[in-house]
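The complex is shown incomplete by one protein chain, all other protein chains being positioned as in the whole.
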Amino acid sequence: MENLVYTALFAPLIGSLFAALFGMSPKKQFVGVVTSILLFVSFVSSAKLWAYVSEHGPVHVRLMDWIVAGDMYVPFGFNVDQVTAVMMTVVTIVSTVVHIYSNGYMEHDKGFNRFFSYLSAFVFSMMVLVMSDNFLGLFIGWEGVGVCSWLLIGFWYHKEDVTRDVNPSISPSWAANEAFIMNRIADLGMLVGIFLIYWNFGTLQYDAVFERVPEMGHGLLVAIGIFLFIGAMGKSAQFPLHTWLADAMEGPTPVSALIHAATMVTAGVYLVIRANPIYSEIPEVSYFIAVLGTFVAIFAASMALVNRDLKRIIAYSTLSQLGYMFAAAGLGAYWVALFHLAAHAFFKALLFLGAGNVMHAMHDELDIFKMGDLRKIMKWTYLYMGLASLALAGIWPLAGFFSKDTILEVAFNEHAYGIWFILWLTAGLTAFYSFRLVFVAFWSGNRYEKFGMHPHEVQPYVLWGMLPLGILAVIFGWYHESFMHFVTKLLPAYEMSEHTHHMTGTLITVTTLIALGGILVAFRLYSHKLKRNEKIENSMPYRVLSNQYYIPIFYERVFSKPYAELSDIAWKEIDMQVVDATVDGIASIVEETGDSARGMQTGNLSDYLKWMAFGLVALAIMAVIVAMKS
Amino acid sequence: METFAFYFLSISIALLFGVTVMSKNILYAMTSLAAGMVLISGLFFILGTDFLGVVQLIVYVGAVMALYSFGMMFFDATGNIDEKHKDSRVVFILGGLSAVVMVVIFAAPLMAEHAHSFYPPVEGATNPQAVGLVLFTKYLVPFEVAAIMLLVAMIAGIILAGKRMDESLSKIEDSELAESSAKDDK
Partner (left out) sequence: MIGLGHYLVLSAILFSIGLVGVIRRKNLLMLFFSTEIMLNAANVAFAAISSYHNDLAGQMFAFFIVAVAASEVAVGLGLLILLYKKRGTLDLDKLTLLKG
C-alpha cells in the first residue's frame, strides 16, 4: 500500500525531472510520451488507492523526518484518506488527459520538452499538497503549485508587454507575475494562520490539531480560520484577489485546463474542506465565506456576459463555479463542495480543451465574433463543448445538475434565502453565457472567411484523449449517492431537513427552468445571423462589465504604482545613499589611513631615525607606567 | 675635590658633545669629540676604574678618533657643510623626553634595596689586577670572542677600503710596477 502512495506521488516528479534533462533541446516526441505514461501510472495508483481506502480506511505513511528542532517535529508524512483519494484521482485523471492533449497542442512549439517538465512538476506539487498530513507539507505543495503556475502562465515569456486596450493581460510574463504576486500576498495570510496553529496547538499534524480544536478559544479559531481563508482566497481567486485568473489565460490552453479549471484553483476549496473541524466551530466565518463565494459567483458571471475572448469567458465561469464551491463549504456542506469540485474539474477541463481545439483551428484567434458555424467543420469539438456547457448549466442528467442543484438545496435548507436567490440567478446567467459562447462560435453564420482562415478538426488521438473527460462529465453525477457515503466517513454528513425534502422537487424544477431559460435566450439572440448592436456595446453597463469593473486599473493606480515609487525611493535614497555610502565610507577611511601612513616611508635615513627615537621614547614611557602600576 | 672635578668634567663633556652635535664644521666636530672622550676618561679615573680609563684613552681617543681623522681626510670635508633641518623642535623635545625617561629607568632599580653585586672586587687588589682576575676567568669566552670580532673587523675594513687587492705588490716586477703607477697617475 505504501508503494502505491509513493508511486502516485513520485511518478510525476520522475516525469518532470526526465523532461527537464531535455529542457534546452529541440522537441523530442518521446518526452511527451514518457511523461504522459508516468502520469497514467500515477492515475492508476490513485484509483487503486481509492478502492483500497473505500474498503480499509485511510492509509498513513511517513517518508522521513523533516524538521526536528527543539519541540518542533514535522515529518514528510502522507495521509491518504477519503478526501485525499478523491482529489488525487481527479487531479491525475485530468492531468493525464491534459498531457496526452498537449502532445498534439504543443506540437510545433519550441519549448515542448520544457512544457512537459513544468506540467509534471505542477502535478507533483499538487499531489504533495493534497496528500500531506500536516499544514507545512500543504504549504510546500501550495508554494510549489504557485511556482509551477508562474512558470506555465509565463511559458511564452518572450512576448512583449502591450497596453491594456490591446490586451487586457498586457503580456504572459506580466500575467505570470501578477498571478504569483497575488498568490504570495495571500500566502502571507496563510502563513500567519499556520503560525497561529503551531503556536497554540504545538503541532502541525492534521489529526493532532483537529483533535484539540474543541478545546481552543473561539477568538483564536476565528483568527486561524480567517487567515487560512485569506490563503485560500489567493489560490482560488476570490474577490479581491481575483484579477489574476482571467489574465492567466495568457498561458497555453492545456495549462488553463489543468491549472485553472481542475487543480490549482481548487486548492483553496480543498484547504477549507480539510480544515472543516475548524470552520465548523466558527459559523460566522463560514457564513462570511459562503457570502463571499456567492458574491464572486454572480460577480464573475456578470463579467462573462459581455466578454468576447473565448478563454476569458471560460475563466470567468471557473471563477463563478469556485464561488459555488465556497458557498457550499461555507454553509457546512463540505461533501457537496467536494462533489462539485470533482464534477466541475471534469467538464471545465473538457471545455478548455475544446477551446484549445478551436484556437488551434483558428490559428490562435480568441475573439468569438471572428468565428462562426464551426459546427459544420469541427463536429467532435462541438459535441464535447456542447456537452460540457450543458453540464456547466446544470441540465439533467449531466454531472453539473447533481452538484449544482445540491448546493442550491443546501442554501435553501440553511434558510439562507438571499444566497439561494443569487445562486439561482447566477445559474441562469451561467447557462446564458456558456451557450452564448457555443452559439456564437459554432452557429451564427460564417464570419471567419473574411479573415482568411481555414479551420480544420484536430487529430483523432487528441479527440480520443478527451473522451474520458467527456464520459465523466456525463456519468459522474449518477454516483452522487455512493460518493456521499464514501466521503462522509471523514467529512461531516449533511442532512437536509424535512421541510427541504418536500421542497426538493420544486427547487429542482425552478432551477432547471432558469437554466433552460438562459439557454433559450442565448439561442434566440445568437444562433442565427449575428447582429452587433452598437448602442448596447457603447452603453455604460456594457463597458463597465467588459473592463472588469475597472478593478485592474484601480489596483494598478492604487497599489502597484505607489509601491513602485516606494521601491524606487528605497533604492535611490536608502540603498544607494545610506548603505552604499556606509560601505564606501569604511573603505575610504581605510584607504585614507593607508595614504597618510605612507608618509612614514620616505627613504630618508634621518626620518627613520626620528621614528625610531620616537618609538623608543614611547616604549620607555609605557614601560615606566606599567612598572609603576605594579 | 671630587665634587669640583666631577662638575667641571661633566659640564665640559656636555658642552663639547654639544659642539659635536651642532657644529657645521667636521673638523670642529671631530676635535670636540676627541676632547670629550679624553675628559670622559678623566671621569673614569675619578670613579676609580683606572683600567677602563686607560683603555678609553688608548682605544677611543687614540684609535677610533684616528680612524675618523683618516676618514675625514678621505672625504675631503674640511669646509662647512650645509644641512637642511626641518623640524628641530620635535627633535629636541624627543631628546629631552628620552633623557628624563632614561633617568627614571636607571633610578628605579637603584632605589631597590635588594641589589647585590655579582663580581665584587677581591680585597687588597688594585683595579687593574681585579679586572684582570675577573676578565680572564669569568669573562674569558667573551674576551676571546671579542678578539675574533676585532680580527674580522680589521679584515673587513681592509677589504672594503682597499684597492687592487688581487695583486700582490711584492711579487710584481719593478718595471711593471712603474708602468702601472704611471697609468694611475694619468
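A and B are the chain letters, set down in written order, and residue numbers restart from 1 in every chain.
Going forward, a residue touches a chain if its C-beta (ideal position, glycine included) is under 8 Å from a C-beta of that chain, and two chains touch if they have at least 3 such contacts.
Every value quoted in this text rests on a predicted model; they were computed, and no experiment measured them.
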| Sites on chain B contacted by the missing partner chain, in the whole complex | 2-3, 6, 10, 13-14, 17-18, 20-22, 26, 29-30, 33, 36-37, 40, 43-44, 47-49, 51-52, 55-56, 59-60, 63-64, 67-68, 71-72, 74-75, 77, 81, 83-85, 88, 91-92, 94-96, 98-100, 102-103, 106-107, 110, 115, 117-121, 130-131, 134-135, 139, 142, 146, 149-150, 152-154, 156-157, 159-161
| message | Take the complete complex as the reference. Which residues in chain A touch the chain that isn't displayed? | response | 598, 601-606, 609-610, 613
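As a convention for this text, only the chains that are shown with their structure count from here on.
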| field | chain A and chain B: spacing of chain centres that average the CA atoms, whole Å | value | 98
| request: Could you please specify the touching residues of chain B with respect to chain A in the complex? | output: 90-91, 94-95, 97-98, 101-102, 104-105, 108
| message | If we count contacts the way the header does, which residues on chain A are in touch with chain B in the complex? | response | 610, 613-614, 616-617, 620-621, 623-624, 627
